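Got a structure for you, questions after.
One protein chain omitted, others in place.
Naming follows writing order (A, B and C), and every chain is counted from residue 1.
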């Protein structure tokens, strides 16, 4: 089992249960970071659909997870990304990390999110109340965030 | 109610419930960070007792929370610190933040932990399997972490 | 034969999820493939008009304009990713 595991699913996840599973039986982990990304109802958005590249997505997510595990050897973690149609307030992505000390847990979680945003093959299509749809544009500051690692 | 609230208690907390309370009814929060600090069983540690300064602690915690809220205006959050005797694997401190975007949620959570570590009047006494006890020494790198903000 | 896959607005602009094509021998890199594909239909041309907005994976690994495509089995063409 990899130190940081990756999963892809349509269903909602349970961040607390994922964190509890990482911590179970461990007495050497002093810090756990649990990040959840959620659908915002900006500009009258009524739904977000996450398209992905089925043959590549999970492998790429695991490669990102393995990159984090290699940089922060004491870190364990779980990343889960949803796909399909999601409503405002629903969760999109979960990153849970745990480590002996908080700096590593925070850094690995930030890194995982930055890389998931820029290196995992997902695309978001927004649906608005007036019936229009729009593909989300990649943002330069996400690339900047990913490039700092 | 302050944007980031502070609580002090002996009982265990429920990080998922605290996060759910922050997110309830909100559709503008795209990121939630949930940090838990836990007792590590390093060097045969069997328990950790957190002493604090009752007249000052909660006020100082709220001042730290208010400092974070002032720096990151869109962030909401909750910080909970336990005191008393805690066992390995038990949680010590909870920091939950939520914000429209992840950078603010991560930064505010890191800041809150760094300041709680260095500016809240708590002291940890370790108990070991051989019956000895030791007060934890403050660490220079915690001061460095707090000084970067 | 190579399986060409399209995602997100590239897929919508091209009008199909993918197509199986025999790449001519003159098409040896990602850049050459995009030039060749752009000639297939107005939809292809529109989808691939602005190469700064196009990303490519060759056999499920992200690729650049100079990445070879000769012998590739699966080539995916899509916008910059926006997950997370």
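The definition used in the following text is that contacts are C-beta pairs under 8 Å (C-beta built on N, C-alpha and C of every residue); 3 or more make two chains touch, one makes a residue touch a chain.
This is a predicted model, so every value here is computed, not measured.
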item: Chain not shown, its touching partners among those shown; value: B
item: Residue in contact with the excluded chain [from B:11, B:43 or B:137]; value: B:137
item: Candidate in contact with the missing chain, chosen from B:85, B:119 or B:141; value: B:119
item: Hidden partner interface residues of chain B, rising order; value: 37, 50-53, 55-56, 59-60, 81, 92-93, 113, 116-125, 135-138, 142
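By our rule, only the chains that are shown with their structure count from here on.
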item: Chain nearest the global centroid, as defined over all protein CA atoms shown; value: A
item: Cα-centroid distance, chain B relative to chain C, in whole angstrom; value: 49
item: Distance between chain centroids, defined by C-alpha means - chain A, chain B (Å); value: 23
item: Residue numbers of chain A (touch at least two other chains); value: 37, 113
